[in-house]
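Quick one: structure below, then a few questions.
Shown here: the complex without one of its protein chains, the others still in place.
Right after this comes chain A.
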Amino acid sequence: MQTKDCLTIYGEQINSRLLIGSALYPSPAVMEESIKASGSQIVTVSLRRQQSAAAGDDFWQLIKNTGLKILPNTAGCHSVKEAVTLAKMCREVFATDWIKLELIGDDYNLQPDPFALLEATKILIDDGFKVLPYCTDDLVLCQRLNELGCEVLMPWGAPIGTGKGLLNSYNLKIIRERLPNTTLIVDAGLGLPSHACQALELGYDAVLLNSAIAGAGCPITMSRAFKAAVEAGRFAYKAKAMPEKDLAAPSTPTMGMPFWHQQ
């Protein structure tokens, strides 16, 4: 009997291969509808200084009402200490030991700092966190994170918010091949459903995105498009693509060709 083809995150079975962010939407109503349309089961959130209590509470109520699993992030952190502190605060507020660990090394392209990321990952795993590190597409970094105990890795497709797609599909492909038993999610840089489809075609288990939907002209429709794209990409990966060839090969049988090719 065929088992259900689920995404696995730290032992939990997830039915959707699209993880969605909750930021940058034109309105709370559009956010809610977009999240619903995506079919996602996991939504990313963060923590910031309490400003207007009422506004923050409205947002949180809305997210809680979706009933989705929460993935808090440490967006904006530039040091190990900041990221570890914020992760602990997230664990208390959101009552989850999942953390999307973001540790920025460069303000210009928001590139993750690989060295600080390893250090923070070790501290958090030792403290019982289930770390989902947002990392670059460097094989050795991914191997080190995996060795520290990360069951999920989230290499970037392109810098956050650029919408450029998979800038280095070779690296991503190699990471997939070398870490066959690790859950791999492309996080950041996707702009089009075709980018998400490519990631899934490469064998990535899921994609995490926000701006591509929230920043679209019609976020709800784009959300549906991404939902279809990850499904298409996954089917394509499971189906195993035909081998690429350099020379043309006819698809119509050549045997029994009619008169115009006869001598």
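The criterion applied here is as follows: a residue touches a chain if its C-beta (ideal position, glycine included) is under 8 Å from a C-beta of that chain, and two chains touch if they have at least 3 such contacts; residues count from 1.
In this text, contacts and distances are computed from a predicted model.
Asks: Given the options "Biotin carboxyl carrier protein of acetyl-CoA carboxylase", "MCP methyltransferase, CheR-type", "Thiamine biosynthesis protein ThiS" or "Energy-coupling factor transporter transmembrane protein EcfT", which would UniProt use as the protein name of the unshown chain?
Replies: "Thiamine biosynthesis protein ThiS"
Asks: Touching the absent chain in the whole complex: find that residue among A:88, A:122, A:173 or A:224.
Replies: Only one of A:88, A:122, A:173 or A:224 touches the chain omitted from view, namely A:88.
Asks: Of A:4, A:48 or A:245, which sits in contact with the chain we cannot see?
Replies: A:48
Asks: What chain A residues would touch the chain not displayed?
Replies: These residues touch the chain not displayed: 21-25, 31, 44-50, 53, 56-57, 59-60, 63, 72-73, 75, 81-82, 85-86, 88-90, 92-94, 160, 210-211, 214.
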